[in-house]
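Quick one: the structure is below, and I'll ask about it shortly.
Here the complex is missing one protein chain, while the rest keep their positions.
Let's turn to subunit A:
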Amino acid sequence: MFTEHAKVMKALAAAGEIVGRKKLQKMIYIAKKLQFPFYEKFNFHFYGPYSEELTCRIEELCDLGFLHEMKEKKGGYFQYRYTLTEAGIQFLNHYDLDMPYLRECMQDMNEQNSRFLELVSTVLYFEHLPKEEVKEKVFLLKSKQRYTEEEVEQAYNYIEQLRAKVKNEVRA
């Protein structure tokens, strides 16, 4: 019970502080696509893959005092920062979750900016399509973000890097 909550907390514990809900959403989605066992359901939304279930789970964790949410004004809008609390760390001790190499991937993703993670998650969302079609989707659906061909290539490379990270670590 509460295993799915604990997995999200483990991801946050691995990442340290995550700045921005969008970033958090994209990080969990990418981790899920890397075959980490997250079962939140994601759909494609205006800003790429998004999970209402994850949003609700994060709210629950904040309400329970396991996550600290800091709301700060940034320009004309609000941004949220998330960190695990002491109570959250204690709660996590109830679970023996075997999610090897999650830490490396979460930390790596946390170093990227949310705009890039939005692109990476969009590429992953359409990865069943040929690369040219994926590019077409990105340029059509994300026209306002003005991603370049080079950035899409970087996204593909980054996905490979993350996958290699998981595979290499698995072999080790």
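Methods note: contacts are C-beta pairs under 8 Å (C-beta built on N, C-alpha and C of every residue); 3 or more make two chains touch, one makes a residue touch a chain; residues count from 1.
Quick note on the criterion: contacts and distances are computed from a predicted model.
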| item | value |
| --- | --- |
| The complex's invisible chain, by UniProt name, from "histidine kinase", "Heme exporter protein C", "HD domain-containing protein" or "Simple sugar transport system permease protein" | "HD domain-containing protein" |
| Missing-chain contacts mapped onto subunit A | 1-2, 4-5, 20-22, 25, 39, 41, 43-47, 50, 52-53, 55-57, 59-60, 62-65, 74, 76-80, 87, 90-91, 94, 114, 118, 126, 137, 140-141 |
